[in-house]
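Structure, as C-alpha cells:
With one protein chain withheld, the remaining protein chains of the complex are depicted in position.
The letters A and B name the chains in turn, as written, and every chain counts its residues from 1.
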Amino acid sequence: MTTTSTTTRGTSSAQPSNTVEALHHQSLWTRIRRSWQIYVLLLPPVVYCILFLYWPMYGLQLAFKDFDINAGITASPWAGMKYINQFLNSYLFWPVLRNTLVLNLYGLIALFPLPIILALLLNHVRNSKFSRAVQLITYAPHFISVVVLVGIILMLFSPNTGVINIPIRAITGQPIDFLGPDMFAHTYVWSGAWQTLGFSAIIYLAALAGVDPELHEAARVDGAGILRRIWHIDLPGILPVTITLLILNMGQLLSTGFEKVLLMQTPLNTPVSQVIDTYSYQVAFNSAIPQYSYATAVGLFKSVISLVLILVANWLAGRVAKQSLF
Amino acid sequence: MKIKETAGDRTFNVVNTAILVTFTLMVLYPLIFVISASFSSAEAIANQEVYLWPVGFNTDAYATVWESPNLLSGFGNAVVYTIGGALIGTVLTVLAGYGASREDVPFRRVITIFFLIPTLVSAGIVPTYIVVKQLGLLDTRWAVLLPGAMSVFNVIITRTFYKMSIPNELLEAARVDGANDFHFFFRVAIPLSKPIIAVNLLFYGLAQWNGWFSAYLYTNDLGLAPIQLVLRQLLANSQIDPAMIGGGDVTEILKRRELFDKLKYAMIVIAMIPPLIAYPFVQKHFVKGAMIGSLK
Partner (left out) sequence: MNSSPLSRRRILQATLAGLGTAAVGGSIAGCAPGGGGNDPGKPSGLESVPKATLPEPRTDMLFADGYVGPYAYDRKPFGDGTKTFRIVVAQDAQVVGDWNNNKTTTEVEKRTGIKIEFVPVVVRGTDGTIDMTKINAMLAGGDLPDAFMGIPFTTAQLALYGQQGLFLPLDDYINTYSPITQKVMTDYPDLRGLKASPDGKLYTMLGVNDCYHCNSSPGRAWVNKKYLDKVGMDIPTTTEELRQVLLEFKNKNPSGKSGFLPFASSESSPMDTFFMNSFLANPGNQLPGNVAWLRLNGGKVEFTANLPEWREALKYLNQLGKDGTLTQATFTMKDTELQQNGNKGLIGFTRAYWWGSFFNPVNLDLDAPWRDYVAVPPLKGPGGVQYAWWNYYGYSTDGLQVTKKCADPGALVQWTDYIMDLDTAMWTYGGVQHENWDYAKKGDVGINGKQALVSRKLFPAPVGTGWSQYAVMYRSSDYRLAEKVDPKAPTYEAGLYEAGKKYEPFAYPQDSQLPPVILSTEDSAAAADLNTSITNEVKVSLAKFSLGQLDPNNDADWNAYLDRFTAMNLQAYVDIYQKAYDSRPQ
C-alpha cells in the first residue's frame, strides 16, 4: 500500500486500475453476474435492514393520519398535512429550530476536532503503557448516566452551591450563572467534551492503526519533526474516516436527545435551551393521550431537513476535500 | 536506526504528555467522584459533603444490588446478549461494509444510500414494536438481540475503512492468482481489517451491555432481563412522584428515595467494570501499524 493511492482512495469515482476500469466497459448485466458473490455477502445485512429498519417505516404515514389504535396504522383515517402544519405553524417552531441548530453546530465545531487531536496525541506517545492507560481512563466517562453527569455539573458549577463559584464569588463578588441564558450553550457543550472525547477517539485510533509506520520512519530520516509528520502522514491517513463522520454528524444536527437539556433547563434559560426534542417531550407530557401522529410528524420534519443537510455536506466534501460518501 | 530527536520533537513530547496528563486528571475526577459516592452514606451525598473521597463509608448500595432479585440472571443475560450482540452486529456490519465498499459492483451507490437512509429516518417505537410482534419475537431473547443488532452508522464507517485499506491493486493481484470474491473477502479482506472488526465488536458489545430498552419494550419475563434493565427498574421503583404522597405513603417515599440516592452511583460503577476489563483486549488491535503488519 503506497502513499500515493491513499489520497484518492475514498472517492467513489476513484482512478481505478486497469482491470476495474475494463470492467466498467462491460454490459451492466455481465457486471452484475460477475459480482454475484458480493451480492451474496450483502444479502444478510440487507435482509436485516429491510426487516427491522425499512419495514417499520410504514409507520411514517402516521404523520398524515389520525391514529385509531383499534384499526391499526394502515386502516386509520387520513388527516393530510394537519400535523405537519401544526408543527410548522407552532409558536415555538422557529425558536426551537434555532436553538437546536445553535447548540448542535456549536457542539459540532467545538467538539469535532478534539477526539482527532486526542487520537493523534495518543498515537505519538512513546510509552505505550501510558498511552493505553490514558485511553482506558478517558473512555470510562462514557458510562456515566446523564442524571449523574448533570448532578456533577450542578455540584461544580451551580450559581447557588457550586464549588467553582466559591473562588469566583470571592474575587468578583458575583457568582457566574453557568446555567443562565448567556452561559447555557457553553456549559452544555463543554460538559459533553468530558464525557465523549475518549470514546469518540477510538475510531480514529483504529484508523491510525492503518498508517504505515515505515512512512513515519522514512519521514524522520528526512528530518521531518513530529508535527510535520502528523500533518502530512497521519491526517491524510484518517481523512476518509473524518469526512465520513463529519457528514454523518451533519445528518444528526437536529437531534439533541432531551434528557440532558431537560435536566439543565430552568425558567431563566428556557428561551435558549428549548430544543426540538425537549419540545416534543413536553408536548407529549402535556397531552392526555399519546400524540403518535404529531410525534411522527415532527420526526419526519427532522428527517427531511437532515437529508438536505447530508446532501449538502456530501457535496461540499466532494468539492473541498475530494472525498464524499456517495 | 536510532535517529536523534530534534528539539522540536522533544518539545512536542513534553507538551503532549502534559496535555494528556491534564486531560486524564480532568476526566478522572468524575470517575473517582462516582466511585466514592457509591460508597458514601446517603446523608453525606444529600448534604454535598462528598467531593473526592467517600464520606460515611458503607457498602449498602452494593448490598442492595446484590440482594435484588434477578441480579444473577440479569448478569448472565447481559453476558449472553453482549457476546451474541457483538457477534451478530459485527458479522452483519462487516459483510455490509465490505460489500458496499467495492467500486466495481453495479448499484454500489444505491447500496450505500440504502444503508445511509436509516440514519436519517427512524420509524418510531410503535411501528417497530408491531413488526417485532408480527415476526413472533416478543418475549424471546431474539427480541433483545435483533432490533438494533446492526447500526447503519457502523456500516458506513466500516465501508470507509475498507475503501481506505484495501487498495484495488490488491484485488487485481488476487484475481490474477485466480481468487474469486469470496476467497478474497475471507482470506484477504478480513485479516486486514482487524482494527475495524475490533471496533465493531467493542461498540456492539457495549451497546448490548448498556442496553435496556429492547428488553424493556419487547419482553415481560424478568428472566430475560439484562442487568441494566434489572437495575433500572430498581431505580425506577425507588423514585416516587411527590404527587403520590398521602397516607402513610410518606415513609414509603423516603425509603425509596434513600435507595435511589445510593443506587444511582453503584449502578454506574457496576456497569463500568466489565467494559474496562474488556477494553485492553480490543486495544491491542489499535497499535500502530497493526494492520500493516498483516498486510506485509
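As a working rule, a residue touches a chain if its C-beta (ideal position, glycine included) is under 8 Å from a C-beta of that chain, and two chains touch if they have at least 3 such contacts.
Computed from a prediction, not measured in an experiment: that's the story for all the values here.
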**Study point:** Selected residue (touches chain absent from view) among A:80, A:113, A:257 or A:290
**Key:** A:290
Revision key, fill the gap. Out of A:68, A:182 or A:214, the sole contact with the unshown chain comes from A:68
Study note, to complete from the structure: Contacting the left-out chain: of A:35, A:195 or A:274, that is A:274
Revision key, fill the gap. In the full complex, subunit A touches the hidden chain through residues 66-72, 83, 86-87, 90-92, 147, 151, 154, 158-161, 177, 179-180, 266-268, 270-271, 274, 279, 282-294
Revision key, fill the gap. Per the touch rule stated above, subunit B touches the missing chain via residues 42-43, 46-48, 68-70, 125-126, 129-130, 133, 138, 216-217, 220, 222, 232-243, 245-259, 261
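Basically, only the chains that are shown with their structure count from here on.
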Study note, to complete from the structure: Distance between the CA centroids of subunit A and subunit B (whole Å) is 16
Review point. Tell me, which parts of subunit B touch subunit A in their complex?
Key: 1, 3, 6, 8-9, 12-13, 16-17, 19-20, 23-24, 26-28, 30-31, 33-34, 48, 51, 91-93, 95-96, 98-100, 102-106, 108-109, 111-116, 118-124, 126-128, 130-131, 135, 146-150, 152-153, 155-157, 160-161, 163-165, 167-172, 175, 180-182, 185, 195-196, 198-199, 202, 210, 264-265, 267-268, 271-272, 275-276, 279-280, 283, 285-292, 295
Practice item. Within their complex, state which residues of subunit A touch subunit B. Key: 1, 5-6, 9-10, 12, 14, 16-20, 23-24, 28, 31-32, 35, 37-42, 44-46, 48-49, 51-60, 62, 73, 118, 121-126, 128, 130, 132-141, 143-145, 147-149, 152, 155, 161, 163, 194, 197-198, 202-203, 205-214, 220-221, 223, 225-227, 237, 240-241, 244-245, 248, 251-252, 292, 295-296, 299-300, 303, 306-307, 310, 325-326
